[in-house]
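The structure's right below; bear with me while I get my questions together.
Only one protein chain is missing from this complex, and each of the others stays in its spot.
The block that comes next holds chain A.
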Amino acid sequence: MLRRNIRLRREYLYRKSLEGKERLLYEKKRKIKEALLEGKPIPTELRNEEAALRQEIDLEDDYTAIPKTHIDDEYANATIRDPKILLTTSRDPSAPLVQFVKELKFVFPNAERMNRGGQVISEIIESCRAHEFTDVILVHEHRGIPDGLIISHLPFGPTAYFGLLNVVTRHDIKDKKAMGTMPEAYPHLILDNFKTKLGERTANILKHLFPVPKPDTKRIVAFANRSDYISFRHHIYEKPGGPKSVELKEIGPRFELRLYQVKLGTMEQSEAQIEWVIRPYMNTTKKRSFIGNDHESDDKRKKIKA
């Protein structure tokens, strides 16, 4: 197990180191392709290597043309196997936090909840790797109100740090009878307005927490991004009067997620490279949207469609 880990880690690092060279090659090939397409002369710095590169270009197909980053490797196996999630809290959780985590356990299919006790993070992650978990989710709180969510993908994968806002749990809603029990079928996913590169990355991270659903499930989990705040909604739908009518019934907790950091290692690797971190004191932060596109509205899209 240990040796396998070492080997995997070394492969990962090696491929990460190759990335730079591959990227260069890819850039050169791209430039040649462009020059050929537009009928312009090939840039002078590529003259020597042009013939060899041209051969390679001819041999490429769609799959090999795009340079693979190690980031993609993180989710390479995700589609093959179903995700397995471990849910825990920070130390000494309060009762509302424990309830919230219990709810989350039903939200994510194939999730396990574990009492935190006095375990150290590195221990938790080691044991998760040993038991073939794919993700670890940690929930933090402030005086009973959940306020932090850390999603860590396991083999070496990225860690996303979210802040939780406007949390409404199922336990808050007094009318238990009306809510009913929570279905446990694999849900359909809706990810809206994840347009930028960082947005795609976040969408990826959130997407791979869920397994491949059956096409006819009635359960919907929606992550909608509005000005860098991702709203989480959990519904069940029915089509009472034919295919066009849809009736939604909200179940499950509802909260807003605010991404503040993405790291390129697991939670325990404190020295891992930071892929993105929020910059709240930058002067132009207010005007920029990092995850999605705030200015395009759906109406515009509909108009264009029509």
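Here, a residue touches a chain if its C-beta (ideal position, glycine included) is under 8 Å from a C-beta of that chain, and two chains touch if they have at least 3 such contacts; residues count from 1.
We take it that contacts and distances are computed from a predicted model.
This complex has a chain not shown, and the name its UniProt record holds, of "RT30 protein", "U3 small nucleolar ribonucleoprotein protein MPP10", "Beta-hexosaminidase" or "Ribosome production factor 2 homolog", is "U3 small nucleolar ribonucleoprotein protein MPP10". Across A:P96, A:G148, A:P211 or A:G265, the single residue that touches the chain missing here is A:P211. Of A:S17, A:T79, A:N115 or A:N293, it is A:T79 that touches the chain left out of the display. In the full complex, chain A contacts the hidden chain through residues 36, 39-42, 44, 78-80, 165-166, 188-192, 203, 207-208, 210-213, 220, 222, 224, 226-229, 231, 233, 235, 237, 243-244, 246, 248, 254, 256, 258, 280-283, 285-286, 298.
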